[in-house]
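Notes follow once the structure below has been shown.
Some chains omitted; the rest stay in position.
When the chains are written out, they are named A, B and C in that same order, and each has its own residue count from 1.
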Amino acid sequence: MMIIMKSSATPQDVERVIAKVKSVGLAVHLSQGVEATIIGAIGETHSLPTDQFEVMDGVEAVQRITQPYKLASRQFHPENSVFPIDGFSVGGEELALIAGPCAVESRSQIIETAHAVKEAGANALRGGVFKPRTSPYSFQGLGEEGLEYLAEAREQTGLPVVVEIMSQVQVALMVKCVDVLQVGARNMQNFNLLRVIGETQTPVLLKRGLSASIEELLMSAEYILAGGNKQVLLCERGIRTFETATRNTTDINAIPVLKSLTHLPVILDPSHSTGHFDYVAAIARAAVAAGADGLIVEVHPDPAHAMSDGRQSLKPEKFTAMVKQVSQIAEIMDRRLASVQAPVH
Amino acid sequence: MMIIMKSSATPQDVERVIAKVKSVGLAVHLSQGVEATIIGAIGETHSLPTDQFEVMDGVEAVQRITQPYKLASRQFHPENSVFPIDGFSVGGEELALIAGPCAVESRSQIIETAHAVKEAGANALRGGVFKPRTSPYSFQGLGEEGLEYLAEAREQTGLPVVVEIMSQVQVALMVKCVDVLQVGARNMQNFNLLRVIGETQTPVLLKRGLSASIEELLMSAEYILAGGNKQVLLCERGIRTFETATRNTTDINAIPVLKSLTHLPVILDPSHSTGHFDYVAAIARAAVAAGADGLIVEVHPDPAHAMSDGRQSLKPEKFTAMVKQVSQIAEIMDRRLASVQAPVH
Amino acid sequence: MMIIMKSSATPQDVERVIAKVKSVGLAVHLSQGVEATIIGAIGETHSLPTDQFEVMDGVEAVQRITQPYKLASRQFHPENSVFPIDGFSVGGEELALIAGPCAVESRSQIIETAHAVKEAGANALRGGVFKPRTSPYSFQGLGEEGLEYLAEAREQTGLPVVVEIMSQVQVALMVKCVDVLQVGARNMQNFNLLRVIGETQTPVLLKRGLSASIEELLMSAEYILAGGNKQVLLCERGIRTFETATRNTTDINAIPVLKSLTHLPVILDPSHSTGHFDYVAAIARAAVAAGADGLIVEVHPDPAHAMSDGRQSLKPEKFTAMVKQVSQIAEIMDRRLASVQAPVH
């Protein structure tokens, strides 16, 4: 960390900054130039907030040299993280393809969808049972009943299940029932939740917040990693911008940026990032071409009667067509869609 | 709600939409024009998601006529909501002036600050004990120990205390210790938390999320109101935009817009909305001139040694100067700063 | 256009709106329901601003049914527009691949680059001679001298040249010298310039403004089309958002959205949309996978000595590698890179 002093800073100002740097256990490297005096703070600075220095008399600016995250950084872990999700692995050659409805609505709906997405080539099943809804009057999910239906769908198809968790009080129940814990965009900075999840050994799908920066996404991943859970899968799902032609703006740049900054696998959710089924296949292809490690896609057998997100859900036949296109792009990228075996009974 | 059909819609498409409108218990008003057929859905539509219709064959667009919130709407509650906060009331003639440090750091720090802000004219004390920090390595708050110090500060000064709550598991403890539960920006859409808070009778200060729309803020208030807790105080605290000269962009428009849409009181947080102490007083004056019902301001006796948010905290003497300016503006607006009596022992 | 009246609107309010609709030459379709009265305005409404009605007493909202652009709309022109650019055509099976330096800096630089990009597979040459620079102290381009060097580069390689125009006073000169007029992001709503360009017959590459909506981009295209110039090529080049990890945010959604709304060809500029050479190839692949009709890429023989945009320029060898990857994606999309023949002397 470098602290740049104002040209008007007094020797006392410089002394006070140096004393403060030393007081937090860092070494000092002083550089006095004609235009500016610069104080380098050397040591474990990633946990040090910059504003303690910015506020001091005589300080012009504070510049970090190292990233504020460590466990998530590729700098200290150059190899890709590859970890298994019941039947296949993410982060390596295999692409994750998670598909299913926004919400589990009934036993028949989730079982029908599970078979349909499995047949089309998906290797994991999504389906929410606790739903974060903007309106208190909207359908809030089936709760535990939904978890039972998901268990049956997994039993029949062999697909691991990915389910959103909304509160730390749900953790004990969820880790027994699901294969991947999904942290939704609105909870990306629910730090109490992140800490509790970090203490489990269940893989986590961490979605980027609507207006979270890439650095903040990595800091949230750091919370989970710091707790001891190393199986974090990052997910770009669109950010909020001024553009209203689509529900969100897919930040496709985030794919190569994240792949360069972190060793964690990165997937994309084209359903939320566009908000309209017409655009899902194009953005799914783009994600894989940009280097994503997988996709999570909303599929519903009857979108017009979906209780939520019908507008952005693919019918199974459109999903099947999408998978074919994505497979071809994957091949060019030296990747392939992982396939999951049905359980033998 | 009006459903506008495409010019290419078939009579069967129109029939299906009409059937669906009726199936959710709404009446139909059909209007067939030369350019477009419009189907009005009449009744309790505020709880109905528009996308169930948008996804149907032949539908061009769906337009709401009524707002998706009801209890928070001024339409059904034209008078301002005015409610007491231990010693004064918000939403009426009196302005709330909540001040104190970002975090409770020690007994002496919070007690010294409480006396200083009281003397300057504040009528409530803020101070976090559970801190939502971007980094897992940053100071996370004193926890219960901090609540004890706050109780002592209240005992000495008579100031009610405003404390952030981060998880539903903290509710039982918090309602015993604090006068106002603060829901931070990152938890504005933590719906589990909102629901639990809605079941208490403690006043709530609900902060707008970093990228939450005004409508979403009102929907989150609706969660709390729907639970039975009518004492919700809304807080604009800056939104995230492309501008980097300040930490956030104060959405000053939100003050008159919210005052027009809702009966709930609205305050502004110029510390977070600017991120720099140099700009706090100007934006505090602007807020009151725009019609805000109060302010929440970070004050620290020694910002250079604050454990968080030092850059945006006012020293007590600057806060005192700010209060004088704000009082003058308040007078023009036919408002006045509420004052709180010290407890008699 | 539908004008929705407030429930409190009086019969006189309704009468006044009807009279105004008729006064601008439109027919009226009146629909009086229980909850709302709706007045349909039927006819040529795309040129009618909605706010003339929004401001009238008793009006709740005004909703357009038809788009505010017409010549650019796919609704009235379902087939893709395909037009020639000296040696190949855009909008059809062939992909445009425009490459070259941000600015023409010297004769040798542009000629060397032209040969290099031609060899790598580019089919057009870019190079600015009038440069829009944020700072008045930065290099502003070589002006007419630069046009001479471009002419020589075209003569040697056969590549058509794409050059930015910044002012209506440059039009006469530019149409003599260049094959495609580029309108930069900062001039997307320089309506005087658009009008003058609309009167020429030179193909136009119209870049989306930094914070222009997709609809505004199409409205700017409409200015050119309305003047009689039908050869407009749209270009997504990244929008401004809160994210600072990249220079801009590539709005990859804009590719399928534009292809659905308009018949005009759409290309992407991954150099500006990312701002960093490390991410250009990934986003170039994504663009073609998403359905773009081409790319415009900054290539410089020596980025470290480029007078502008060095950070986002590819060296020729990296560009060559990018073209290979893009070609493979193109094949899957049933497209191919157009090739240009060197002139025979």
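Basically, a contact is a pair of C-beta atoms (placed from the backbone, for glycine too) under 8 Å apart; a residue touches a chain by one contact, two chains touch by 3 or more.
Quantities reported herein were computed from a predicted structural model and do not represent experimental measurements.
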| item | value |
| --- | --- |
| Full complex, copies of the single sequence (shown: 3) | 4 |
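Convention: only the chains that are shown with their structure count from here on.
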| item | value |
| --- | --- |
| Greatest separation from chain B - chain, by CA centre | C |
| Intercentroid distance (Cα basis), chain B paired with chain A, Å | 27 |
| Inter-chain centre distance, chain B versus chain C - centres from mean C-alpha coordinates, in Å | 40 |
| Distance from the mean Cα position of chain C to that of chain A, given in whole angstrom | 32 |
| Where chain C touches two or more other chains at once, by residue number | 211, 241-242, 244 |
| Chain B to chain C touching residues, read off their complex | 2, 4, 27, 29, 31, 33-36, 38, 40, 42, 60-61, 63, 65-66, 211, 240-242, 244 |
| Of all residues in chain A, those that touch chain C in their complex | 211, 213-215, 239, 241-246, 249-257, 260, 273-274, 278-279, 282-283, 285-291, 325, 328-329, 332 |
| Touching residues on chain B, where the partner in the complex is chain A | 20, 46-47, 49, 51-52, 54-57, 68-69, 132-138, 166-169, 186-187, 189-193, 195, 210-211, 216, 219, 222-223, 226, 240, 277, 303-306, 308-311, 313 |
